[in-house]
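Sharing a structure, written as structure tokens. Questions coming.
The other protein chains are all here in position, but one chain of the complex has been omitted.
As written, the chains take the letters A, B and C, and residue 1 is the first residue of each chain.
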């Protein structure tokens, strides 16, 4: 068997003072924090598309990455080689999970039936490699946005033939996910939206999208897939406006169509900021509805208006994210998928390791710090005290739904003018810094 | 009685070729378009706060506008003078409606009871002036964001005393609106949001906000106010993040708390773009839920990240907005309120007329052009044809909820690979230009 | 000879009321406005890359456009076929100019010498087709950003081998431009910038860039190329930060290195807005330094943070642009190049015509309207009056450089407190609307 990363042995935890760039300084997979192993808190996953199939191409230039697993002339051979390289990478890096689109792991054929056959073949091999290595599938999905047929959308396409095609493709991708023991199945609607309202029947497309998701729910039941269905919000790009704009929009849509209990959210940091929200905000909104499913933990550039999908290296972002995730009870079927690609100029295979190592160490620090903050309780205490007026008296009546405008007026007339207390933002930011 | 705008007579329609800057070139109030008078389609309203009470101040400088109605030393006298100036302005400009916050028309007193007394006094005078002039109240609202007591929110304040205060204030503002025959009552939650999640109990604040709105609904019923309750989305500013971020967020919130039938939306163009949407998008989302209530028709600067509240002068924006409004059936209780302020350097009273005239003429053109586009039907025809596949066969099955993934797969296997049709965006943009 | 656009005859001017989507409603090439033919004012050019070589691909999906001139298996045959299709398109559309990158018109070979040979061969054919049709070359340029060798820049690459390669490539592209009678040669530094300052020697890269441009100037002289050298500003994308950020940055750089008289600017509307400026602003800045060379007249989407390169259809943008261009004396060697691509879903060859037609008609209206505004003189008069205080007295002393702080203080003490006059923005926006 070819070895694709001969220059790298298994990446190990060497602790904070290590100078080895191919070691973890913070991520110690089996270290126990708050009764659970670090790896089980974090549930890291590698994204097959960027890490194995990415090319380094952008809108202004061709691919820059020369991968040894892409050398074979035959597409199916390349798919097999890639899969072997993938599992070598997962194993050497020491992640327990991966994620894929159907068309990443197996090439699209001339016809739909051939595409299915290709996928089935590769799934069989993947199953064996999973079994050999112990690496698991965090989630699978179907790529219903790259092929030109999806130019005007998949589940919201003006042409029912394309709608049907997307259904058929997802059917197979869902079966593949079930076969591989995937813990979730993800919907990212990259073309579910519009380029211009001039040619768009918005109301109909919303209806179609609901039908589409309902059909997926029905099929999930039919085949006994017990994983979680996830929707990943993104506001725009590739389309001008995508229907899954942000968490609040998706949750509202799910409520409208009675689908709230069927789907959770896969929150991506870069998509959050493109929608004008912090990553922490999107996680908080999802968690407040009990809908926080999984996370794409790449990051964006706050000064750039497109999805840069960078490896996350900012400790603050990781701390704030892990605080929300842990306070929501931690991951169940979800995990931290690095939907991240190397910068185009990071041209070596080695950079794939550097990218994942800094990301994993950053989130390991995020976990360690957030657990310390939660354990110390100073922040929670501050917040609890801030809202303590709602625990009794008229405040409690409000929460209980017993107050009305007349009672409120009576309360105001009977009391002193309220005086605002400090929100202490600067103090709290200092408190957070004291943990970093 | 003092005359506040002696240099202006009633603004008249003089037609397209008029060179008179104090005349309308397009807005001909009594001209009938599609069976309804222009003024009844457009239902223009003046915003009391910017037009009468604005100062021209900004974060970096003091007010620049010297208004003759602000000269009196006594606040109540100023309030009376302002009201007289307002009705003179409404009448000379020829608008049928105005909108106000409680604290615009009457000054806040030392105590809550004094504030109420001040408001009651001015409402009585306003009622008389409405009756004298025929000018009506499009909507009233309470300013629950300017006073320091609301620094941390009104209906989402961590302190129930402030929550109660807001309830009491809105109770009176709603009574005043009823007394003046207001056709709507508006909620704009300028401080309903957060500055930092570090000190915020997001889930509790959402609950509180729902209680708050439910209490308003209950009180509306109690006093027999039959106007429409409106929520005005805005993503941020003054707070870092506001809960009424955009239409989709507000509609999702209303669905979550069973309030969807109790509220409609007041869409503001500048708020739409701050949230990353076009004005047309926000109107479309509201209309698709039957929730398009009213419009704040000011505009923003697409390169600036704050609410510039400019008078709308862009014909495209007006055409696209009017297309959505008219196709949704036109306004019922709502209208076009100019929540717009002069540029700080537009220091003359005369500029108030110029600002409103260009705005009204722009929307009059928007109406004329959009009605022509709708009448010609070319655009509608294009869209209908684009989605015609859903009228029969498998497409109709999808819409009817009769299709499933297996049927879709069968359909795909039995048919040719779908080929995308052109979305014709460039052609359609040319079509729109041909009407301008 | 194959005909590539058999469904289209020559596009003609049919006037405002034409319903023919393949006709011009405003662009009447030989109509004379202010002593010059419309076509000579506007000097429209087609961009070879988007129009002939574009694929409809984006970062999330493959190409959607199937062009009949791309069918041949042999790259050089495809290049020839494309060139024939190009001149058929130029001729049927009725534009007088085109623009190209070296690698658009001829494919890159295995080695540099082969690339040069390919280019030379195609240039010979292009020369013949220019002569046959009368179509001219507005500008040529070298693509020094797509090939992986340029991943870290061309004239600012950390590796002098790449710097040298870019020089050699531009040498040939400049020779090709000379051979084809190109009126300008353009530098767009898509990779001249950085991804992260962590790995960047900013000061050295600035020096290198200056050397690079100086070498181009020297070579231009050496070969007797008398066209204009142009730099096209863009703030970012593909890189995180590009050195030619905007007009002011480029002009400052040229001044620093004594190159101001050697280069003019090629202003692109979409790049202007990505840099936080209006198109009109960038044109104004360039014009004020006598550096307005040429224009890329595509447009962007103000709500999207990447280069959408749409066909320009907004009449306001065209009016404001043409006002600056005409008041700066109109184009000399420059022109209006549509660096615009169809939306990915506009999949038909016919859409290429629709896109260019709406763009040309939009700028024709821009020309007609701006000439009318200039001729009427109301706007100019307003501005002249606004600054008239500088024509005499202390104002004139200031302009003449004769005033100092002490004199200013004396002037203030001797005069009344100044009172601001209205800037009349709303009035002026109404004035502009009255011309549309």
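Keep in mind that, in the parts below, a contact is a pair of C-beta atoms (placed from the backbone, for glycine too) under 8 Å apart; a residue touches a chain by one contact, two chains touch by 3 or more.
Quick caveat, the model's predicted, so the values are computed rather than measured.
*Asks:* Just name the one of B:63, B:330 or B:410 that touches the chain not displayed here.
*Replies:* Of the candidates B:63, B:330 or B:410, B:63 is in touch with the missing chain.
*Asks:* In the full complex, which of B:152, B:220, B:281 or B:386 touches the chain missing from this view?
*Replies:* Answering carefully, the residue with contact to the hidden chain is B:152.
*Asks:* Taking the full complex into account, find the residue in C:8, C:129 or C:403 that is in contact with the omitted chain.
*Replies:* Hidden-chain contact among the options goes to C:403.
*Asks:* Of C:176, C:216 or C:360, which residue touches the hidden chain?
*Replies:* Once the missing chain is taken into account, the touching residue is C:216.
*Asks:* Determine which one of C:162, C:267, C:315 or C:368 touches the chain that has been left out.
*Replies:* Considering the complete complex, C:162 is the one touching the chain left out.
*Asks:* Take the complete complex as the reference. Which residues in subunit C touch the chain that isn't displayed?
*Replies:* 111-113, 148-149, 151-152, 158-165, 167-168, 170-171, 195-204, 206-208, 211, 214-216, 218-219, 222, 235-236, 241, 245-246, 248-249, 251-253, 255-256, 275-278, 280-281, 284-285, 288-289, 320, 379, 382-383, 386-387, 389-390, 393-395, 398-399, 401, 403-406, 408-409, 411-413, 415, 417-421, 423-425, 428-429, 432
*Asks:* Considering the whole complex, not just the chains shown, which residues of subunit A touch the missing one?
*Replies:* Against the left-out chain, subunit A lists 21, 25, 64, 273, 276-278, 302-303, 311, 313-316, 342-343, 345-348, 350-351, 354-355, 357-358, 361-362, 420-427, 429-431, 433-434, 436.
*Asks:* List every residue of subunit B that touches the chain not included in the displayed model.
*Replies:* Interface residues of subunit B facing the absent chain: 56, 58-64, 145-148, 150-152, 190-191, 195-196, 236-238, 240, 274, 301, 303-307, 343-345, 347.
To be clear about the criterion, only the chains that are shown with their structure count from here on.
*Asks:* Can you give the whole-Å distance between the Cα centres of subunit A and subunit C?
*Replies:* Roughly 40 Å separates the two chain centres.
*Asks:* Starting from the mean Cα coordinates of subunit A and subunit B, work out the distance between those two points in Å.
*Replies:* The mean C-alpha positions of subunit A and subunit B differ by 36 Å.
*Asks:* Could you list the positions in subunit A whose residues touch two or more of the other chains?
*Replies:* Within subunit A, the residues that touch at least two other chains are 148, 151-152, 195-196, 236.
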